[in-house]
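With one protein chain removed, the remaining protein chains of the complex are shown where they sit.
Read from first to last, the chains carry the letters A and B; within each, the first residue is number 1.
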Amino acid sequence: MIGEYMYRIKRRKSNLKRAAQYLALLPFLVFAFFPFYWMVITSLKYNQELYNLASNPFTITTGITFEHYIYLFKKTEFLVWFKNTFIVALVPTFIALVFSIPAGYALARLKFRWSALISTGIFTLYLMPPTLLFLPLSKFVNNLGLTNHLGSLIITFPTFMIPYCILMLSSYFRTIPAEIEDMALIDGCTHVQMLYKIVLPISKPGVITSSFFSFILAWDNLIYPVTFISNSSRKTISSGVLTELIRGDVYFWGSLMAGAVVSSIPIIVAFVFLMDNYVKGLTAGSIK
Amino acid sequence: MNKKFLIFFILLICSVSLVFAAGATEKQAPKKSLSILMFSSFVAENDSELREIAKEFGEMKGIDVEVEFLGIQEMYPKLTAEVNSRSGHDIVGLENLQVSLYQNALLPINDIIEKIVDELGEFPASSITAVVRDGDWKALPWWIVPFNATYREDLFKEVGHAAPNSWDDLLVAGRALKAYGSPIGIPFGSCGDANNSLYQLMWGFGGGLADANGKIIVDSKETRNAISFAKQLYEQAMPAEVIGWSDNGANNNFLLSGVGSWSLQPISVWVTASKNNPSLAEKFNHHGALEGPAGRFGSGDFYSLGIWEFSPNADVAKEFLAYLYEKQIMNRYLTSGKGFNLPTHSYYYDHEIFSHPKLQGLKGYADAFRTTGFPAPPDQRAQDAYQRWVVPNLFYKVVSGRVPMDQAINETVKELLEIGYTR
Partner (left out) sequence: MKFNNALSRVMTNQEKLAYKLIAPAILVLLLIVGYPFVMGIYLSMTDATIGTSSTFNGLANFIWLAQSRLFQTALENSLIFTLISVVIKFLLGLPLALLLNLNLKPKKLIRGIILLPWVIPTVLSATAWKWIYDPTYSVFNWLLLNAGLIDEKILWLGSPWMAKISVILVNIWKGTPFFAINIMAGLMTIPKELYEAAKTDGANSITCFYKITLPMLKPVLAFVILFSTVMTIGDFNIVYVISKGGPINSTHLLPTLAYQIGLITGNLGRGAATALFIFPVLLVVVYLQQRISKNKNDW
């Protein structure tokens, strides 16, 4: 009897705790979500309602319309831009990972002179603002004959992705307790084996997160695509949208917001599922 | 491990070479070609018409013609990059003083201009100021977006006024309109619309930043009169929130929401309203430049086409520019613009599109039009002053009451000195 009573109190306490946690999370969710919610609503609203001063920005009262999405897909090359942006974000991310994982590990775990200097040097390349770097880079890209080709972005994006990934990954690698690695070394493992068999699997969340954020750096980039590519079929989302959907002071709000919705949901879904599937039960048993 | 590295490196070199090779082969195109970089127009149909015209030209001459578009703002980095690497498109679209920015890289086209002048007559003064540098025509004047007024005819009638003809008329009508609940408004923030609105107001009163020799005149009596008038206009005819207008869309929204009765704004508001709110659109009309104590002055954006002097296809490019000015081509292009593009050459002033009742007010605006920086020369300093928002900042400070007139003018003088004007 008393046991059951105690059990119920504990349940209630943990329920309260759970409720408090959700409550704490709520303002963050609202803050993150409400502009997006407004974007979705606007993308489905008739323009008359949007410009009607009396209308509620968060609801649709005169009916849902898909005309903005149709305009986006039919009258602009948005889907092509989406495909382009996806390619120029994904391929360089893989390229960056290939170079950054070993380098990040070296900086995190191996002792050698000048490691601080080298990591600073790598980071320096990231410090150079793209609004300056783009000018000499565009000359370089032009000399390679890559102007107006996706290749121009595929080779230039790694220049900021690699420094970012190296340093981000090395910080995740450093989070792994050294005991794990010491024990592996004692067991006769080489550093490289340890990198692939132990460090990488444990730091999967870090690797996925670093690659994801690198991907987004490229996904979001504006100045390189604008400078290197002027052909509409090879533009990225940001560049294409600025050309076609903002003409002088006329904003195609509905289609712009439709573009925002379409260019974010697939990426988020992909990342969230990736995180979920690859990271199950990962820290359990790591020390064992 | 070493073997793995070796394989990896070989693969890397191979893929890198493939990337370069893919680019390199496409560069060597055998056929003569023409590539045009244009900014995307306010009216999408303009762009498609240009594509059509270019295609026809290409078929006629047996060459590949390609037209590509970028947003107006994004043209800056792209054009700079092309000049810097001395390669890119052949013909480029230019806005306002970009002609001055890139003047050393633009091919003089005096021969083409001569042909046009022989056919159609001389270009007006505004065109000459806009594109002639050191005696050479650096670009082909193409069209102007005038900064005329968009106003609510019905509301003006309500308060017993006709469309204003002078700045004073505007003040009188504005008082009545504000009392009626439908005030007027112009932006004072850091945006192109503020530049365009305030420059023409300043000129109307005889003010300016610097004169034709680059000597600073912003502290003149005339400029002070202009600023005082603007303050009066703001306090008596505009809602307080106008001082918070920070971008080109603010006055559009002011009019589109039905609240505003007058603003300086090209026909884009009327066009947008025609699509979304036809009953409101019906009530809009447009009128031309207002008269001030010093004369009738208008502003706007001047668009031209230039040829890069490093273009390998300069001769074909010149032919295309001449082709654009042929009567049937220019008429087609103006029609597709639906009134947005005011022709720069007086020959085309009477194009049929301006007989539309709502567009009559725009006729002849090009005569009142002055280029950026007037009366100072249209050089890099004028561009600097324009892009630093010198005029909007000056007016904003005094009109909002943040800074007294003298101090604001002193600060402006300092800034102009920094820009390169002289005392």
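Here is the rule we go by: a contact is a pair of C-beta atoms (placed from the backbone, for glycine too) under 8 Å apart; a residue touches a chain by one contact, two chains touch by 3 or more.
Everything quoted here is computed from the prediction, not taken from an experiment.
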Among B:N104, B:Q407 or B:T422, the residue in touch with the chain that has been omitted: B:N104
Per the touch definition above, residue among B:S228, B:N331 or B:Q380 touching the missing chain: B:Q380
Hidden-chain contact residue, picked from the options A:A106, A:L150 or A:V250: A:A106
Those residues of subunit A which, in the complete complex, touch the missing chain: 18, 21-22, 24-25, 28-29, 31-33, 35-36, 38-39, 42, 51, 53, 56-58, 99-100, 102-103, 105-108, 110-113, 115-133, 135-137, 139-140, 155-156, 158-159, 162-164, 166-168, 170-172, 174-178, 191-192, 202-203, 205-206, 208-209, 212-213, 216, 219-220, 222-223, 237-238, 241-242, 246, 251, 253, 256-257, 259-260, 263-264, 267-269, 271-273, 275-276, 279, 282-284, 286-287
Touch list for subunit B against the chain that is not drawn: 5, 8-9, 12, 76-77, 80, 83-84, 101-105, 189-191, 241, 243-247, 249-250, 253-254, 257, 259, 380, 383-384, 387-389, 392-393, 396-397, 411, 414-415, 418
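One rule holds in what follows: only the chains that are shown with their structure count from here on.
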Inter-chain centre distance, subunit A versus subunit B - centres from mean C-alpha coordinates, in Å: 37
Partner subunit A, residues of subunit B touching it in the complex: 1, 8, 16, 19-20, 22-24, 26-27, 37, 40-44, 66, 68-74, 77-78, 80-81, 84-85, 87-89, 145, 193, 248-249, 252-253, 256-259, 268, 271-272, 275-277
Subunit A - residues contacting subunit B, complex: 46-48, 50-51, 53, 75, 98, 131, 134-136, 138-139, 142-147, 149, 151-152, 154-155, 192, 223, 226-227, 230-232, 239, 242-244, 246-251
